[in-house]
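Pasting a structure below so you can have a look.
With one protein chain held back, the other chains of the complex are shown just where they sit.
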Amino acid sequence: MQYIWLIPLLPGLGALVNGLVGIRAFSRRTSGAVACATMIAALGVSLLAFWELLGLPADARAYDVTLASWIPAIPLQTQSGMGSLQVPWGFRLDPLSGLMILVVTGIGTLIHIYSTAYMAAEPRGGVARFFCYLNLFCFFMLVLVLGNNYLVMFVGWEGVGLCSYLLIGYWYQKKSASDAGKKAFITNRIGDWGFILGIFLVFYTFGTLDFRAVQNAAGAMRVESAGIGVLSIICLLLFVGAVGKSAQIPLYVWLPDAMEGPTPVSALIHAATMVTAGVYMVGRNAVLFSHAPTVMLIVAVVGVLTALFAASIGLVQYDIKRVLAYSTVSQLGYMFTAMGVGAFSAGAFHLMTHAFFKALLFLGSGSVIHAMGGEQDMRRMGGLKKYLPVTYATMVIGTLAIAGIPPLSGFFSKDEILFRSFEANKAIWALAVVTAMMTAFYMFRLLSMTFFGAYRGPAWEGAHRVGAHLAADPHDHGHAAAAHGAQDSQAGHGHGHGAWHGPHESPNAMTYPLMALAVGAIVAGFVGIPTALYGGNTIEHFLEPSFTAEEVRLKPDTTTETTTGTTTETATATGTLAATETTTGAAAVTEAESVRSVRLQPDQAPETPEAEESHALLELGLMGFSVLIAAIGIGVAWKLYVTSPEIADQLAERFAGAHRVLSNKYYVDELYDATVISGTMAGGRGLWAVDRNVIDGAVNGTGWVTIISSWFSGLTDRTVVDGLVNLVGRVVEAGSVVFRRLQTGLVQNYALVMLFGIFAFVSIYLFMRAGTL
Amino acid sequence: MIDQLVIPLVKILIVLNATLVGVTYMVLLERKVIAWTQSRLGPMRVGPYGALQPIADALKLMIKEDITPVRADKWVFTAAPIVAMVPALIVYAVIPFGDTVNLFGREIPLYITDINVGLLYIVSVASVGVYGIILGGYASNSKYPLLASLRASAQLISYEVAITLTLVSVILVAGSLSMVSIVRAQESAHVWFAFLQPIAFVIFFIGGLAETNRSPFDMPEAEQELTGGFHTEYSGMRFALFFLAEYANMIVVASVATTLFLGGWLRPFPNVAWLSFLDVIPSWTWFLVKSFGFLYIFIWVRATLPRYRYDQLMRLGWKVLIPLAIANLVITGIVKVLLL
Amino acid sequence: MGQAIAFYTLSAFILGFAVLVVSTKDTVHSVLFLVLDFLFVAALYVLLGAPFLAAIQVLVYAGGIVVLYLFVVMLVNLKRSPEAHHDPHRRARLGFVLAALVLIEVGAIAAYSAGGPVRPAAPQAPPTAAATAVSAMRAVGNTEEVGWLLYTNYLIPFEVASMLLLVAMIGAIVLAKREL
Partner (left out) sequence: MITPTHYMLLSAALFIIGVIGVMVRRNIIIIFMSIELILNAVNINLVAFSREWQHAVGQVFAIFVVAVAAAEAAVGLGIILAFYRNKETVNIDEMNLMKW
């Protein structure tokens, strides 16, 4: 596994080639081929590495590669005296990063292939630029997930942020796109600020930035159940970073706007991989978070609120990609909920399954947009089933998966989360279930509005009039055409001016990835069939080593001793890491949950067979309930948007206020505009005023003072200094009248002076000798 | 007393007289050889086959009126022939004419002295010889002699450099500055240095011709241009001294060449045993034979080759002989360091 | 005794010719006296046991440098006497007097020191690293000794001197040539 550094490097190489040579020289096909080839190679290497990882014993599934030293040893103050900040370019392959590289390279490869067709109409240089960015993104994402310390991870973290910015603003001529890019970048900055502060604090606390070392050190610390300790602060700061990157409340606003980017970008970056980096990061620091129950609670609450909030907005959106964007935010909220309740494996599991079906949905929507010639408004679609059979089929699979219909992948991961949150906190579970229903609803709303019903889109040349009521309206038609044209001219996207021949199925390069992802969306869940369904819950066991500290796993007794030896008496009752403590303790649910997660080790769980059985029953019951909920959501959506669409409008009218609020996304953007942005602007203006008046005034004042003083200085210079110089000159001139007579120009007179010198010295010598003799 | 005073004095006397007689007969030899080269008879009237011609010439020159030009620098005009003659004669002090001989129970070396800077001494003294020519030309206060003397001194100084460099090559091979040691070195090396240093030998020969103002380098005495050269204003005994000095210098060059390159007094193949019957012949005879051969070649060259133009002469000296001599010296040094 | 006679004779000639060099009106005569002076100095070197240096003195000074002087004297064909113009500011007499005073002083010092410990207590060993090598060489001869020192201890000065001569050669050519 020495070669794992190749995994990020291959896409990086592709980016380099495409960036340096491709933009100038490569054809669309060549640059696409280069990008896809590097990604396929990376996927191959990843699979090989993953295979080797599986070959290792479960306890030893971790492999570190230090590629080069990066930051040499710099002495820095830490909590425990002077530490040494030394950071290598180190990569670490363990179950969690192994899972991530498979997701990134696998889905990345499919999306690269998809992009070759989707971006085919772009200008040549633009395609190379697109693939350069996309490869660069994969490079940074792989660095992020493979990095074995915080700083390397941060490099990847910032890199994917940069690539996200570049790709959102890919159509930089379009103001909304470049604005969205800036919004994403700036919003992420807030999160990164928290992340880097967290890294500082990690170094200050532990004296190292290596994940494994930090985990081990943190594992030896006591759980901060009572109040806020340093671990809590670290986790809070890291969570701020995660919130920014993974678009949680209150920093989610950038993600819906990020849909301005090309659809493959939305699929890869803003659904499958980058936005899950926050989840991954929390998972990476599972040990730390486990020791900070308060923060865990915050994570869970933020996660579930985000899930609910985004899902409710998604209910009424009409832009197909925005619906999916809010869905993504909502699903990310799910993952954070899982993390917050200590179900790190479940979160990571959902991350994986979500990557498959959300990428599938996004690519499907891309296919739809492609088919509609750039149209994204679902109100102008409908009845596309017959035009896009493959897309339709795969989209159905994706929708069923996200809705949580068994046996598709979403079912297993989502139910794992629901079950674990039910165990942890009923309120959170309740909110999550509501979200699940909403999810099922809005997804089927999307499906229905897009593929069922009558065609409502614009007419095309020589077409039979479908969806006549819209097509017949010349105004609307003109508007749609104008919108279409505008899209073309602004984005340079689409099928050329006026050459659109109606909705049609996408080329193979787009449909094959859809099919592959659909298969993934079906089968990805089978790695995590819970024990209640007589599955092995393989993924949980597989991932578990990544979420626990080594000492805890390997040497529970010594850890217990040292911990109990060093903690106060009161801590022994509630907060120790005693391996034998069970959930029957009187401690708060979250706290108990968090403690449990630390040593969540099946072979150590001392559950009796009866307890296990009741557990399984409960789990089965919850599963049934959530499937029921999803079915209700699907049914309502079917009713409202397929069988009797008029009810939807009636409902919208009846609850006009609520509808308006939801349509306007709770006015959060406006709120931010009014508070944060205008506050910042006002502050900026104020500072500018200060700058203009005070600082410029001071500078100008200094300038005036300088001018005046220099005038005096010049006066002094002319009179005093020049006077002195002239005086010296005059004196020398006057003296020279006498002394220049020495300069006769006669060589022999000069020799005479030399001779006189000899005479003088000989005389001195003579008289000194005369004294001694 | 005898060793320190009498024997050296006797040797000096013999060498001086032999040299002067040799010089006079050298003139006769030259006239005869050139005459034979040109299918003439040469001097035939005085004595058998003109054998007494040198004596007659000497008498004629001695009894001729000695004229000093009015505007001449008298002291210098008088001193110049002496200055020319003296270096030519005192060089013989270090030339080894032969091996030691046993006379009246004494081991007597056949050279006046053997100083350990012998070769340097010869070069130094030869370099002073140029004053005779310069002063003679200058003191005459006449334009042809002045031009001739400037030419001569430029020529002598130029070729002196090349000759000195060849001598240094020989010194490198022999490892000594002493003339006797150089001959002994050739004995122990079993080979004449003419074969070890052929380039040096050729350069020395050409330079020797130029040093002695011999044809084809007899520019200072070019009758057609300078009406006889630096001694145009001289007559009688002073002229005779210049004349003798020139021939004495020829013999010096021949002797030095013999000593340095042709094995001096050594018989041919001194290390070949079956030739040892040649030891019957006294060593000085070998020296004389070799020197005579050299002198004969001088005369032969004069009879054969036309005169160089002055710029060609200088070009040959500075652009051919000196670079060649330097290259030869460097190669000799490298070979000596690497192989010996 | 013989050495003393030789020394005083040579000294007399050296000083006498030196005075003639300085005082003679005719430049050419002056040059000739200089040659004679040099030859006697060379003789003094022989007396001091430095035959190699004597040969160098004759070869370089008499045979080289002074010939140059003669050339220049002959080339500088003066239409008027070189001593014709006299600058009134020049203090030749003062120089003469000062030089004489210095000579008297040096003589006085010598006279004072005659009985004093001017000589080192014993001819001390030469203060060089190559002392043993040199003493081994001394048996061979003066030339070898000088050569040995010149190419070992004083190799760098020797090379510097050769560079100086090269520079002087080029400089002389540049200065003397009418058009380059």
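Going in written order, the chains are labelled A, B and C, and every chain counts its residues from 1.
Quick note on the criterion: a contact is a pair of C-beta atoms (placed from the backbone, for glycine too) under 8 Å apart; a residue touches a chain by one contact, two chains touch by 3 or more.
Quick caveat: nothing in here was measured; it's all calculated off a predicted structure.
Across the whole complex, the hidden chain's contacts among the shown chains comprise A, C. The omitted chain makes contact with subunit C at the following residues, 3-4, 7, 11, 14-15, 18-19, 21-22, 27, 30-31, 34, 37-38, 41, 44-45, 48-50, 52-53, 56-57, 60-61, 64-65, 68-69, 71-73, 75-76, 78-80, 82-87, 90, 92, 95-96, 98-100, 102-103, 106-107, 110, 113-114, 118-120, 123-124, 126, 128, 134, 138, 142, 145-146, 148-150, 153-154, 157-158, 161-162, 164-165, 167-169, 171-176, 178.
Hidden from this view is one chain, which touches subunit A at 740-741, 743-748, 751-752, 755.
Simple rule for what comes next: only the chains that are shown with their structure count from here on.
Taking the mean of all protein Cα atoms as the centre, the chain whose own Cα mean lies nearest is A. Chains joined by the most contact pairs: B-C.
Distance between chain centres (mean CA atoms), subunit A to subunit B: 105 Å. Put simply, the C-alpha centre of subunit A and that of subunit C have 93 angstrom between them. The distance from the centre of subunit B to the centre of subunit C, each centre being the mean of the chain's C-alpha atoms, comes to 30 Å.
Across the assembly, subunit C contributes no residue that touches 2 or more other chains.
Shown for subunit A are the residues in touch with two or more other chains, of which there are none. Partner subunit C is touched in their complex by these residues of subunit B: 73, 75-76, 79, 115-117, 120-121, 123-125, 127-128, 130-131, 134-135, 138, 146, 150, 153, 157, 160, 177.
Taken in their complex, subunit C has these residues touching subunit B: 26, 28-29, 32, 35, 39, 51-52, 55-56, 58-59, 62-64, 67, 70-71, 74, 141-143.
Subunit C contributes residues 87, 89-92, 94-95, 98-99, 101-102, 105-106, 108-109, 112-113, 116 to its touches with subunit A in the complex.
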